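See structure below.
With one protein chain removed, the remaining protein chains of the complex are shown where they sit.
Coming up: chain A.
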Amino acid sequence: MSKPKARASQSQSTGVYKQDSIRDVAESLGITNLSDAVTSSLASDVEYRIHQVVEEASRFMRHARRTTMTTSDIDQALRVLNIEPLYGHSPHNPPAFRRALPFPQLPTAGPVYFVEDEEIDFDRVLREEKITLPKGVNWTAHWLAVEGVQPLIPENPPAIPRDPEDVSKSPPRTNTAFPPTPPSPSRPTAKKQQQQQLVKQVLSRELQLYYTRLTSSLLPPSSSDHAKRTAALASLRNDAGLQALLPYLIRWIGEGVVSGLKEGAQSENDGKVLEVLIDVISAILENNTLFVEPYLHQILPPILSTLLHSSLPPSHATHLRTSASQTLSRLLTQHSTTYPSLSPRIMKTLLLALISPAKSKGTREGAIRGLIGVGKEAVRKGLIEGGGTKVVGSECAPGETGPLVDAVIDAFKVLQPPSDMPETATPEVTEQLNEVIGNHFAAYLSGDQTWSLGVLSDTSQS
């Protein structure tokens, strides 16, 4: 065949490689007067050659068991085609082509692409980045199928429920002569479903309804629906079958307590909210059908926060702390047998709140109430041996009365109830009292010899 004559009117895009590119290359070599016919046929030829190389490279890609072509494939292809490979391209580090901003001066230029060449500051790299060697190749083995069933282990992709369509279709299919078709998880429709199925609906509609009703009748607390609240708490205390709701309830409590304490917690309303929440916790603890153990670590923070918070609403403070400490006590009696480390840990928290400096009176009171809740031993450890009373006493103004002092007295009463007919303590005992619990509270005890001895006796014994 003779040489084809390219046409002047050839302006359409014939392929990937454009005539303009040929012209650009020619100009870069100093050839300026290339005719259209030459550029056109050259462009076609260049594209054909590129395709040749790519076709060859695709074989290397296939044999390398990859589905993406890399520069190494092109290199190999060039090698077998007896062309010098293009050096400087590593398949590890593929060049990223970036599109340059358009030139407003040259609207005809079209998009310009360039290879980003990042500058690396060695100083910075050496100073800042830790260069870690890659681990190298390793392998893991897992069961992809055991006797034809894919086990549900993390190494395998999540199971895809069979197409509901498929299920509905299979009965008629078995009636026909065709053998049944196995489910086909690779179908695109099935893949879409997989996405949705990941979030599994655990709560039944009834439980959801119950949850909304329950929470709405408990909060916000208004005096009018007192009966309702009582009923709700009673239901929570006694009803079976609420296990599924437990995580939701506990989260709800936690959030309620956090928001109740966060807003300064000075208003009447906050106090009521907290009170209700503490009631809910104790109701949950009282319900025998609930398995609370896994959630203990989530229940404790609301209780301890209520107990130790520095500024509870004044109207409810004492009541709140008392009921929190009672709840704590109930929790401990129920679960400290299965969790032996539970009481020591709680005690540690409370002791810290009691003894460490710069705590508010509220916190100290809460800590003492908490210790009362934990038990006699804890009170002794905290107030007498740990010197808690001394600390509190030194912070109290002489002659002061208030919830804190009441708490301490209550704690003493736990250690040893005051005698009915008090007789004044002997000077030795008074001296000892001053030494152990400080002047402030020694004054309270010194009027009762037995009581003082009861409180002190343990120190002398231990």
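FYI, contacts are C-beta pairs under 8 Å (C-beta built on N, C-alpha and C of every residue); 3 or more make two chains touch, one makes a residue touch a chain; residues count from 1.
The definition used in the following text is that contacts and distances are computed from a predicted model.
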From "Ras-related protein Rab-21", "TFIID subunit TAF5 NTD2 domain-containing protein", "glutathione transferase" or "BolA-like protein 2", the hidden chain's UniProt protein name: "TFIID subunit TAF5 NTD2 domain-containing protein"
Among A:Ser35, A:Gln105 or A:Thr140, the residue in touch with the chain that has been omitted: A:Thr140
Selected residue (touches chain absent from view) among A:His51, A:Arg98 or A:Arg345: A:His51
Hidden partner chain, touching residue among A:Ala64, A:Leu207 or A:Ala443: A:Ala64
Contact partner of the left-out chain, one of A:Gln19, A:Ser72, A:Asn287 or A:Thr363: A:Ser72
Residues of chain A (touch criterion as defined above) contacting the omitted chain: 1-5, 7-10, 12, 14-15, 41, 44-45, 47-48, 51-52, 55, 59-60, 62-68, 70, 72, 76, 80, 91-92, 94, 134-150, 155-157, 167, 170-171, 174, 178-189
